[in-house]
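Of the protein chains in this complex, all but one are displayed in their positions.
Per-chain numbering from 1; labels A and B assigned in written order.
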Amino acid sequence: MNGIRRILARFPLHLAVIVICLIWLTPTVGLLVSSFRHKDAVFATGWWTVFRIPMDFAQFRLDNYIQVLTAQGMGRAFLNSLTIAIPSTIIPITIAAFAGYAFAWMEFPGRQVLFVIVVGLLVVPLQMTLIPLLRLYNRVGLAGTFLGIWLAHTGYGLPFAVYLLRNFFGGLPKDLFEAAYLDGASPLTAFTRLALPLSVPSLASLGIFQFLWVWNDLLVALIYLGGTEKVAPLTLKLSAMVQSLGQDWHLLTAAAFVSMAVPMLVFFTLQRYFVRGILAGSVKG
Amino acid sequence: MSEFLSQVFTTLLAILLGVGGVVGLFLGMEFLIGFLPQRLQPKVRPWAYIGPTLLIMGIYLVYPTLHTLYLSFLDERSQQFVGLKNYLWTLTSPEMHIAFRNNLLWIVLMTLFSVGLGLVIAVLVDRVSYESVAKSVIFLPMAISFVGASVIWRFVYAFKPANVPQIGLLNAIVTALDGQPLGWLVDTRVNNLALIAVGIWLQTGFCMVILSAGIKSIPREILEAARVDGASEWRIFWQVIVPMIGSTIAVVATTVIINALKAFDIVFVLTNGQRGTEVIANRMYKEMFSFLNFGRASAIAVILLLAIIPIMAANIRRFQAQEAIR
Partner (left out) sequence: MARRMYWILLTATVVAGLLLSSCAPQTVTVTVPVEKQVTVERTVEVTVPVPTSRGVVTVLGVWGGSEFEAFAASVEPFTKETGIGMAFETSREQATVLVTRVQAGNPPDIAILPQPGLLVDLAKMGALVPLENIVDMDQLKKDYSQAWIDLGSYDGHLYGIWFKGALKSLVWYNPKAFQEKGYQVPTTWDEMIALSDRIVADGGTPWCIGLESGAASGWPGTDWIEDIMLRTAGPEVYDQWVNHEIPWTDSAVKRAWELFGQIARNEQYVWGGTTGVLSTNFGDSPRPLFDTPPGCYMHRQASFITGFFPEGVTAEDYDVFAFPSIDPQWGVPALGAGDVVVMLNDTPEARAFIQYLASPRPHEIWAARGGFISPHRGVDPNAYPDELTRKQAQILASAEVFRFDGSDLMPAAVGAGSFWTGVMDYVGGKDLDAVLQAIEKSAQDAYK
């Protein structure tokens, strides 16, 4: 196929992708543009009107961002968010990887039933767990500790993690493990050297989701950790910038982007693990 | 500055201890298992592997569920036994009927579109060079906190009277086409759809990421072979790709259905269930924390848990089929 025919043939593909991306992006772009405008301007005219005279820089201001970024205690909140999010991501994934593998490849009584219960627990609404768990925490002294919140996020994140990983491990070809056992590998080695590396894309997806969920969480941190300055994460800090009735909501526009920076970076970083074909060609044939 | 450094140090230490602790736990268990006689090991090992999962989920999910079940038979302040009164209310009250209807809408529409679109997008972007950019764009909504998302969509749905410049994207398009601006969140004809659209916007990225990982695990040779054989992309999609990632689609669909059942944040923040947009989880939250009626809130939660049984049943059947093939 010569060059132009190729481009034309692929045109519908590119068109579809680009149109979908634009639709998905537009609402967020609206927020981005609004975060650079004065709140009275935001109420008066649509955000797209800034493009009429894009060179008129007077209509843009950094005030919202400055106010958000230089607010007192912002750095501390950022550190707190990291302290909460990183273990709350790694711990459940680790635990779920072992469990998912066991559910997929090990024989033990009650395997199916237990697994179905695990999946069923996906539906437990978070709000119903708050009071009994906080009561428990108070009795054992976990309230207000970072360990407490790591465990809480682990608890909430495990059902989906186990579900996803079990599905992935279950899809691995049996011959793979048989070949490994024939070679004298122990079950642990089969898991860590064979199954885990193959599951990197799934692990990466899980990592992103869990990190995101924890990073953007407000309620769980507020309940189990408390909202005091010392431990409050970024989400709490940013929401406290707005007054009780919603005055200063324009700060939320900038706050949303400030808060989004880290998760997006994590996503970009983990993107490279979504590569194809690690499994391809390893056993087939 | 020194206080700052000590904070950073504490942070790093906390992270290392937390993570190291868990890894150490499993390695430690493996180590201990090594002391058992050979034929006992395969019997004990699975329990070691799933042990922490069962323990943590038992504490964090099962115990509160049982507690909730217990509360659902008591009155609002959990002082007196009232039998099935709360369940009766849940199943007969008009507000709950509206909620049930809405959740059904959520389940059908959100699952269909999030999974469908996610799949289509995953397949499409697999074949363009700017794949990671496109995926990031679709994924971006998930990275935004709910508070941020609510502000975004307020801007999309904002209403202003016809004679004044519009600030809401949808109404701007509508008025540009000579229509009358709509109150997207208050007009009962469209507000449920408006909320579900936000849900789809948020969930599609999730579906796409997982489905994309699934698609990546299809060996390239198979796809190439099909193309060489002259199959059209359409046929390849339905007869090669979809069957091969069937179980992944099922996982994604199950998760999205459950999320639709549990839909809360979007409704809470944008309409709080007003004007006919109530959903089960939002009502449960209201009963629990605003109205302080613990009995009713618990009954609603139990109904929610029961609603998942059909989904679990479908999953059981799928696993059994999957294992049979192996």
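Simple rule for what comes next: a contact is a pair of C-beta atoms (placed from the backbone, for glycine too) under 8 Å apart; a residue touches a chain by one contact, two chains touch by 3 or more.
Since the structure is predicted, the reported quantities are computational estimates derived from the model, not experimental observations.
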Considering the whole complex, which of A:V116, A:L134 or A:V200 touches the chain not shown? A:L134
Which listed residue, B:Q239, B:S290 or B:Q320, touches the chain dropped from view? B:S290
In subunit B, positions touching the absent partner: 1, 3-4, 7-8, 76-77, 94, 150, 158-161, 164, 181-183, 185-188, 268-275, 285-286, 288-293
If the missing chain were put back, which residues of subunit A would it touch? 38-40, 43, 69-76, 78-79, 82, 127, 130-131, 134-135, 137-139, 143, 219, 222-223, 226-230, 232, 236, 239-249, 251, 261-262, 265-266, 268-269, 271-272
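Everything below uses one rule, namely that only the chains that are shown with their structure count from here on.
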Whole-Å distance, subunit A centre to subunit B centre, using C-alpha means? 12
Residue ranges of subunit B touching subunit A (in the complex, touch as defined): 4, 7-8, 10-11, 14-15, 18-19, 22-23, 26, 30, 41-43, 45-47, 49-50, 52-54, 56-57, 59-65, 67-68, 117, 121, 124-125, 127-128, 132, 134-148, 151-153, 155-156, 165-169, 172, 201, 204, 206, 209-210, 212-213, 215-221, 247-248, 251, 254-255, 258, 261-262, 264, 281, 284-285, 288-289, 297-298, 301, 304-305, 307-309, 312, 315-316, 319-320, 322, 326
Residues of subunit A that touch subunit B when the two form their complex: 13-14, 16-17, 20-21, 24-28, 30-31, 34, 42-49, 75-76, 79, 82-83, 86-87, 90-91, 94-96, 98-99, 101-103, 106-108, 111-112, 114-116, 118-125, 127-129, 132-133, 136, 146-147, 150-152, 154-156, 158-160, 162-164, 167, 170-171, 174, 187-188, 201-202, 204-205, 208-209, 212, 216, 218, 235, 238-239, 249, 252-253, 255-257, 259-260, 263-264, 267-268, 271, 274-281, 284
